[in-house]
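Yeah, one chain of the complex is gone here, protein chain that is, but the others are all in their spots.
On to subunit A.
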Amino acid sequence: MTEKERELLLLIEKEGRMPAEKLAKMLDVQLNEVKKMINHLESRKIILGYSAIIDWTKAVDTEMVTAMIDVKVTPQRGVGFDQVAERIYRFSEVKACYLMSGTYDLSVVIEGRSMSEIANFVSEKLSTLDSVISTTTHFRLKQYKHDGIIFIDEDDEDHRMVVSP
């Protein structure tokens, strides 16, 4: 990975919508060079997609319930945790899935339309898997910050004087 590629990734990680023309100027490289870099990063699956950061609590009627579930599992010979993780992360309700160190093994983030929908998923899909020993479900109450973005309305006014030496 070149220094320019790294810089490009950091920029579009913050603002995925940035047009290539602007990126070219900011990185001080030619436009076709930026396009090539992006294509290359996409084909190497370093850039996996482009998404928007949305505060769903402000989009009325669409609020979802999110739960973080600590899952203890029995690892299997030869494949460790990967096979059971795959069984879990393939469900479309699962927004994120991580292998953790500590008192449990998998951390699973589930999104549903209601608490009961999530409860159903846990009792019917998750707990019934052979390798799953136990689950602990935590419902998310409020989102303060996610992926580096603060969700609380802050004063973002420019307090600087309009002209200063």
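Basically, contacts are C-beta pairs under 8 Å (C-beta built on N, C-alpha and C of every residue); 3 or more make two chains touch, one makes a residue touch a chain; residues count from 1.
Here, contacts and distances are computed from a predicted model.
Looking at the choices "Aminotransferase", "Vacuolar type H+-transporting ATPase subunit K", "Alpha-ketoacid dehydrogenase subunit beta" or "Sugar ABC transporter permease", the name in the UniProt record of the chain not drawn here is "Aminotransferase".
The chain omitted from view is touched by exactly one of A:Leu9, A:Leu27 or A:Leu41, namely A:Leu27. Only one residue in the set A:Met1, A:Leu141 or A:Met161 touches the chain that does not appear here, and it is A:Met161. In the full complex, subunit A contacts the hidden chain through residues 7, 10-11, 22, 25-28, 158, 160-165.
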